[in-house]
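Removed: one protein chain of the complex. Kept in place: all other protein chains.
Read from first to last, the chains carry the letters A, B and C; within each, the first residue is number 1.
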């Protein structure tokens, strides 16, 4: 670490900044990000996809991947969103969206569902975030705004319990500031829990030594680090 | 308590020793004791019968009592012992004796079964004992003999968890000493957990003030207390 | 004690006292015992603490109970939803207290209440505002927060079918909090779509045994 430049907690890749590949001509949209996350989920994994954008990952899992989706409201082997006649008010995902059941499904109650999560039985969960720190701290449940009504749901349980926590978000907020930060200013969801961060601009590995760039999209690693340094 | 005689922790009944009724001409056998216990189980109770003599209580529950039997290996609405073709190695009671299933049965795993017990959902359990103290301490799992192999099973869970713990035992050991004692000398199963003691000689209520005689069999309360004093 | 089959939801919620803690099943509308909540509004109990995953949707069910001014405090994991305007308004006006609990800890605290566990060390929420002021302990190299049981005076839950002994089965993800809440309250009331005869439910598939269920009412929608 001592020989590498640390800008806003961001390190270069395995070798140095110039060795980090730029793998797309421009920033990714949410579908491309979801495809990237899907690519990195090992076949046969048990996976929880957080509400919002992470749900898109399901559309990009290759046929025959054997990935089994968990929804924390009490089901394994959740299928795609229900359409038309498939809609059943008794069958929803964690975002309360009607979904379907795949063969081999199992239902269980909330204490069992969260025991499964907290007990480390899920291989991967994919979450959205307001902020992620270079060391993997996650802030995704509360902006801390005085008039905001806090709502945590299962975010802390997932962040704490899944073996690997992937985060999917845009790298920069609307005001241009980086959401990958040296240290979160928003209220935390979990400490040192995120292992990989997928953004529209780049993918990072996060860990005790900080964020390590894996690949960038539409800009070089050097440009990105400079931008992060200013953010 | 100050105005009543305390012999080996045994008090008279509500009024005094002479007011305690003698309700049988001689000591009870185990079937008569079981009938007495069955009489005192409220209709509709959820009940666990310990292995050994307490199992006999089931034979004396009146038809239509609505009493539901729990067995800690994971079942409610357990039926009588299985006979002949009914025997199914997958269906036993806590004593590993083949039993039957009544309509309305439910099966559950061990953690759920003991959660039910420890959580105070059983109305009554009936246990055997080596010793019971006048305050309701129970010793029923280990004689403390140096060569004895200790085995506790669910005894401590039942003693701690059931709303009411009834004990069924002979009042005197083979050597003539009382098994109702001021303080247990055998290793304890639970503290202050037994509320009623059914013996071949008498029935006692147990509690913080000591044992209170309710009825005697074949001897007067006065004679019994004298015998306990010597025991 | 023996499960009572009630004639209607009003009979099923009779006797709920002011100041009670009421566990209310459901995740969003799935498993929400709407008829029981409506009956509770008619019954009139007030100053309630409501424990539920959410804090009401739209203007019915829990939202209607809140709107009627019967709820002093909500213990839940996710009050803010697209259609939680009743709670949102009361909260912003300071007219309802909120205790926010991570969803799994909410379930586990009720499970502890039902299972006779005095307290438990839980890794969820360590280092976050929701662990502030709570006792912590390092176990096996990991920080944990000490969490206490969460008990109800009453649980109102929705299930699919009950037999006459109170054994319950649920349907799909509407199972959610029902089985846990049924273990954690003094009086457990289940609204079901159908009451069937004893023996009609598969004993291997019963999720909530009748021992946990005090009152059952059939509500055909």
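For this structure, a couple of remarks:
We take it that a residue touches a chain if its C-beta (ideal position, glycine included) is under 8 Å from a C-beta of that chain, and two chains touch if they have at least 3 such contacts.
Quantities reported herein were computed from a predicted structural model and do not represent experimental measurements.
The undisplayed chain touches these shown chains across the complete complex, A, B, C. Listed residues B:69, B:91 or B:228: the one in touch with the omitted chain is B:91. Across the interface with the omitted chain, subunit A contributes residues 42-46, 66, 68, 70, 76-77, 101, 103-108, 114-123, 160-161. In the full complex, subunit C contacts the hidden chain through residues 108, 112, 115-123, 137, 139-140, 142, 144, 148, 169-172, 202-205, 207. Mapped onto subunit B, the interface with the missing chain covers residues 71-75, 88-92, 96, 101, 107-111, 113-115, 117-118, 142, 147-157, 160-161, 187-191.
Convention: only the chains that are shown with their structure count from here on.
For subunit A, the chain with the farthest CA centroid is B.
Spacing of subunit A relative to subunit C, judged by their CA centroids, is 30 angstrom. If you average the Cα atoms of subunit B and of subunit C, the two centres end up 35 Å apart.
If you average the Cα atoms of subunit A and of subunit B, the two centres end up 57 Å apart. Counting partners per residue, subunit A has no residue that reaches two or more other chains.
Residue positions 111 of subunit C are each in touch with at least two other chains.
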